[in-house]
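In this view, the complex is presented without one of its protein chains, the others remaining in place.
Naming follows writing order (A and B), and every chain is counted from residue 1.
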Amino acid sequence: MTAPVSPLQAAPEADQPLLKIEGLCKSFFGVEVLHKVGFSLKAGRVLGLVGENGSGKSTTMNIIGGVHQKDAGQIQFDGVDYKPKGPRDAARQGIAFIHQELNLFRNLSIAENLFITEFPKLVPGLPFIDRAAARKRAAELLAAVDLDLSPSTLVNKLSQGERQLVEIAKALGAKAKVIIFDEPTTSLTTRETERLFDIINRLRAQGIAIIYISHILDDVMRICDDIVVLRDGHVVGSALKSDMTIERMISLMVGRSIDQLFPPRDYSAPKGEPVLEVSGVTQRGTVKDITFTVRAGEVLGISGLMGAGRSELARILFGIDPYSSGEIKVSGVPVVAPTPTVCMDHGMAFLTEDRRVEGLMMEAPIDNNIALSSLQKYAGGLGGFIDHGRLDGDVQKMSASVQISAKDIARTLVKNLSGGNQQKVVIGKWLLREPKIFILDEPTRGIDVGAKNEVYKIINSLAARGACILMISSEIEELVGMCDRIMVMAHGEIRATFDRGGFNREDILRAAMWDGNRSTAA
Amino acid sequence: MTSADATIASKARPLPAWKRLLLSEYLVLILTVVYFAVMMFVVPEIATADTLLDVLSAMMPLLVVAIGQTFVLIVAGIDLSAPSIIAMASVVGASVMTGDAGYANGSGLEVIAGILAFLAVGSVIGLFNGTCVTRFNMPPFIVTLTTMMFFSGAAIWYTTVHTDASSIGNLPRSFIEIGQGRVAGLPLSLAVVLVVAGAAHFILSRTVYGRWLYAVGLNPKAAAVSGVPVRKVIFWAFVISGVCAAISSVLYTGRLETGTPVLGQRILLDVIGAAVIGGVSLFGGKGKILWTIFGVLFLTVIDKSLQLMGLPIASVFAIKGSIILAAAIIDAQRHRLLVSR
Partner (left out) sequence: MSGFRGKFSLLVLQNAPLLLFAVLVIVFGLMSDRFLTPINFVNIVNQASHIAIIAIGMTFVLLIAGIDLSVGANMYLSAAILGVFLVGMPPLVAFPVVALLGLAFGAVNAFMITQLRVAAFITTLATLFIGRGIALYFSGNKMVPFSKSVLAFGRATYLGVPSAIWVFAIVLIIALVVLKLTTFGRQVYAIGADPDAAAKAGINVKRVVFTVYCICGVCAAVGGLVSGSQVAVASSTFGFQKEFPVIAAAVLGGTSLFGGRGGVLGTVFGAVLIQTVENGLVMTNANPYIYPLVISVIIFIAVFTDSSRTTVLERLERRKIRVEPD
């Protein structure tokens, strides 16, 4: 890890913007999604772009990245008019876009991924790849992002954080002057996030301009120099970081101030009988000796770092993944040979952390998604015919009660909904079964502040009705705001449990940072 | 509410008539009718009662296989083995019933035993396909490709064991009636097909299993997490396809009066083509029995008209291919139209 990549160019005059956007407009099918958006970005600075889902962040970045074409407005890049014909053209002109879902090919090596469009050639003009040169240049680029791996390693073998660094190396290789990060930290461990921020700082020092999009406002405050807030396709705020606070960002994003992001609940209300009793659940390589109890009407939070085994535990509890020893009891009855179906029969419900892959039929309308888990409840007779009248009525009621905003739930496909509405569809699907145990894995991931608030209200009303709730979240703030108790996991073990009176951010974080008795590979 | 098919979302204002037509689920039926109307001028014989009855009885066996295939396609599978099931069932069933030393000959129950043999062959092969796909995680294309190769070979081999001829004849008259008989002027096979199609339609649109099929086709992971027994659902789709192929084999064998090992050899691509022309997606989650019926009707009418025109086999092939292609292009364009709204 020697030869650092040469700084890409000397920083231009600090007061001359590298990228200047003015009056950017864009409509899709007659709906205006961007209205006269304008901001400017200087070399060697990090600009944070924040806003709720649907505020126009992605569209703006997609126009800069060449994915979409603008309807009106001006973009000046490096002093000249900039009009990319496509993503490839944008990349060639020096704009790199690191998408939230990383665009790497798992079946190819790191080096091949770095040069997939522009391999070094053996003989200029002929199509043959110079593999040795590719490896050498790849090694240099990897060194520049502190990634100590052989360039011929398959991407398949890399962790999420390592893959992200490969993407950055790719941007460096393409001599990018502007790098756009779209939600880069959502699937990184704390350590990986720190490493990413170090690299971003280094890029900034090299004179590269960075646009940083994130929902995690703490991160934005930490890493950015300038902050632009979007709402409904308009720029509603634009300031130096020093003139901005998280509270102000939130109120700009929402358009009103949220005094009460976390709706109140009567935490002192007496809890009911134990509903979910987990004792000694162990699965080699995943979780060890997990023991806890949740009572009716209680909200139990599970905190921990990425990869602490929280989601794995949830999947074991819901019968998706196996466990080797221990016992799970629901209302005193042991759950035998758990599968999702068996667990559902015990009154469990499970909100997955990845709603696109495991939660929804994206190509189906809303009503079919909501009905999916409850069909048997509405079927009877010899042929198992569905009572469509009753089913449709209940689905309609459910959709209204979780406040899904769509004109016609039988016609609107789920893929056309916003993240928040999609999440409400998944929640509605489970509520239709009237679960007594609801396991929520990252219930507010990737949804905007308004929708978050509505999800919290639903959770509270469930708890008030006597359901027991297991809530997994990476945002400690959210757990502190919502839970009766918080359990902290690290390396597949429960490290601490806190009662509502004793919630303390630092203690929770310290328990989560436990590094195990031996260091792990991941 | 409609069933779990991909409902055509209409968020925008009313569309012009041609777009509405293009997006209509009756498009294939309309195309068939238009084609038929044009053909009435080219070959007037096409509009006679005899021809129409011919078309009807020709499409019956094909339709039953296509209905079975629809189930498999909805779960994003494919069943290439259907034609070989037809062939294998045909010779096994015939060997049970035939007057030339058939296994059940003279027992008085030969027709029933024969039909049971047909269904047994279909369900056993379907069970095998389903097991390989769901238990051993093998890709449906390859599993059914190998069962296709195996059983088309096995059918020929089985025939050589039973007879020196290339097929097994001398079947009971009452069996042949199933394929050839008419009731009130309509083919008896129509009754069989109506029962199968009706049952299939109700399973898909009205039962839990039907909804599960679509869910598995659209997103198997989400279906599993939502409590759908994904493996069972896929497994039974293959069994249904096998049984449908066996029923089709009964109709075919009855029509031809012999158990033939090359029966259905050439219909594989017709079956899948018909389903897809009707609008069933090869990628799963989308399909209806009605669409499959339209697709089969479309292909059969074209076949018949080309035959009536007395065209050489070369032209029949080329025209049929072009029409499939045209239908596919129209379908692709309407998808584009759907997406762009």
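In the analysis below, a residue touches a chain if its C-beta (ideal position, glycine included) is under 8 Å from a C-beta of that chain, and two chains touch if they have at least 3 such contacts.
Worth saying up front: this structure is predicted, and the values here are computed from it rather than measured.
Novice: May I ask which residue of B:P44, B:P139 or B:G198 touches the chain that does not appear here?
Specialist: Here the residue in touch with the unshown chain is B:P139.
Novice: Looking at the whole complex, which of B:S24, B:S107, B:S166 or B:S315 touches the chain that is not displayed?
Specialist: Checking the options B:S24, B:S107, B:S166 or B:S315, the one contacting the hidden chain is B:S315.
Novice: Determine which one of A:E52, A:E112 or A:E298 touches the chain that has been left out.
Specialist: Touching the chain that is not displayed is residue A:E112.
Novice: List the subunit B residues touching the unshown chain?
Specialist: 132, 136-139, 141-143, 145-150, 152-154, 156-157, 160, 269, 272-273, 276, 282, 312-322, 324-325, 328-329, 331-333, 335-336
Novice: Residues on subunit A that touch the omitted chain in the whole complex?
Specialist: Where subunit A meets the chain not shown: residues 67, 86-88, 91, 97, 99, 101-108, 112, 116-119, 127-129, 131, 284-288, 307-309, 312, 491-493, 516, 518-522.
Here is the rule we use: only the chains that are shown with their structure count from here on.
Novice: Centroid of subunit A to centroid of subunit B, CA atoms only: how many Å?
Specialist: Measuring from centre to centre gives 44 Å for this pair.
Novice: Note which residues of subunit B are touching subunit A in the complex, please.
Specialist: Per the stated touch rule, the residues are 1-2, 4, 6-12, 202, 206-209, 211-212, 214-215, 218-219, 221-229, 285-286, 341.
Novice: Show me the residue ranges of subunit A that touch subunit B in the complex, using the header's touch definition.
Specialist: So the residues of subunit A in touch with subunit B come to 29, 318, 320, 340-341, 344, 350, 352, 357-365, 367-368, 371-373, 375-376, 379, 383-386, 388, 392, 407, 410-413, 416, 429.
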